[in-house]
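Other chains of the complex are left out, but the ones given are in their true place.
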């Protein structure tokens, strides 16, 4: 499996955000996307998952499931948590596992992994910023999808949780997954490729 | 299939939970119906004459205003992004959300109509006709409303704007709904004629609504 | 036991547990007595046997208003002293008050059919009672909408205080506006103007309903306190485990 972009461009709100971006990521590889604020990191991830229109160039997934589109094989973790405050933590996660993958059996295990098992019956409204982020990460574990698109995944996580996320990402790569992550800090994966946005322009 | 069932279950659950809107539509309906005679003054014959029209108008408003956050809420908390990455066709997902919405606002409205009709001095026959037309008509309103709810996502403004966009589309449902209810009570047209047209409109909107709403949601993603 | 002790929820629970059975039994007795007196009360020369509806209607009206009055006092307790028991009382009183107001509305409508020829007219007394009922529904909806009870209590308290303006309107609507409904004949300045043969059964019936109100309120408050304890325990469990 190989995700490959050539000469990709993106326009938002009538302005060109970036142009001429090319990269290729193979199964088992990670790509960190870096750049100053406003360089277009979030826009690139949203473009890959199909939430922003491609403004030029080509984006292709080679060797994935041919019946599914790219966005159906990808997990997107953005700045928002997609949680309903009135549902409990467990209900929120089970809903997304059923909706995204058809199963809810892994949900309990995923909650334990991110350290939220004790809060399973707790309304999501009461979670702190980092707890919400952990719950989003549990979604990645509850449903298996090969491509992870992570937008500043470590922000608001405490150091334990950051290290744990590093471990989860390494395991995902070892299992043949792909990771693209936008970040300003270290992610804890060795040998990740790097894409710098908005440098010379 | 299970993705759609999950969506239905979630939307129903959110609606009946604390903070959900399940019964608020009915309350709004009740309040509007109560206010009308207050504004009109106590004239029972007049109330009886315009009763069906008032109930239909109140049902229309309650139905549409309850819709405003249907997609906007999912947009604001990022759920919509994830919904788009699901494997179920967006049209079906939208239709399922419409169904959940109708079950939690439209249906309670229909059930509440008989007691509320008493305030407007309606007789049993008029009530029966009203309940039947509302039962058939409210799904039509909800599914037309889906279009507005989807448009409201881009416009970042629900409530009134939605109502303004969608109300003109609901005019046929309103006209034939009231016509059927009145026909049952006063004639001279037979009840069947406007009622059949009402059914046809509802069926059409159940088909068109989800497609148009899904298209609007796709456009809005940018 | 001083009143101040009852303000402690645990004390209150003990008190409620002890008194509810006795009060319930007393209510049953007074009800039985009230029914027999009402059955034997003379019919009105004008209204015939329909006057018996009064034994339901008038206590319903009084207790519907009393319910909001209690909630208003509890609202002050919530906002000024932040007393948890005030929150509990306000929440417990809302559905009960709404039920009594509903009884007043329904019996009034049933009574209106023979007396005025219609179930409902839009006069000031009837309308203001209906507004009270809608206010009750609004407050109940509000309680159901907010998960955190102390936040819900404060929001509901503000609405209750503003809504209390409706009570004088109900009471004096018959004097201020010329209504179809009859003016006060029991609760008025000066002596009651009803014949004692009807007045006495009415007062006994009112006493029975008041006792019923008290029992229901105590039981609802007890349940609410227990529900809150369960909630707190679950929250505690969740927080210590994580």
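A few points about this structure:
Every chain is named by a letter (A, B and C) in the order it is written, and numbering of its residues begins at 1.
Everything below uses one rule, namely that a residue touches a chain if its C-beta (ideal position, glycine included) is under 8 Å from a C-beta of that chain, and two chains touch if they have at least 3 such contacts.
Nothing here was measured: the structure is a model prediction, and the numbers come from that model.
Beyond the single copies displayed, the complex in its entirety has a chain composition of A x2, B x2, C x1.
Quick note on the criterion: only the chains that are shown with their structure count from here on.
Mean C-alpha positions place chain A and chain B at a centre distance of 37 Å.
Chain centres here are Cα averages; for chain A and chain C they lie 55 Å apart.
In chain B, the positions touching at least two other chains are 18-19.
Multi-chain contact residues of chain A (touching two or more other chains) are listed as 86. For chain A in complex with chain C, the touching residues are 86, 115-119, 121-123, 125. The touching residues of chain C, counted against chain A in their complex, run 147, 234-235, 237-238, 241-242.
Chain contact summary for the complex, chain B toward chain A: residues 2-3, 5-7, 9-10, 13-14, 17-20, 76-79, 81-88, 221-222.
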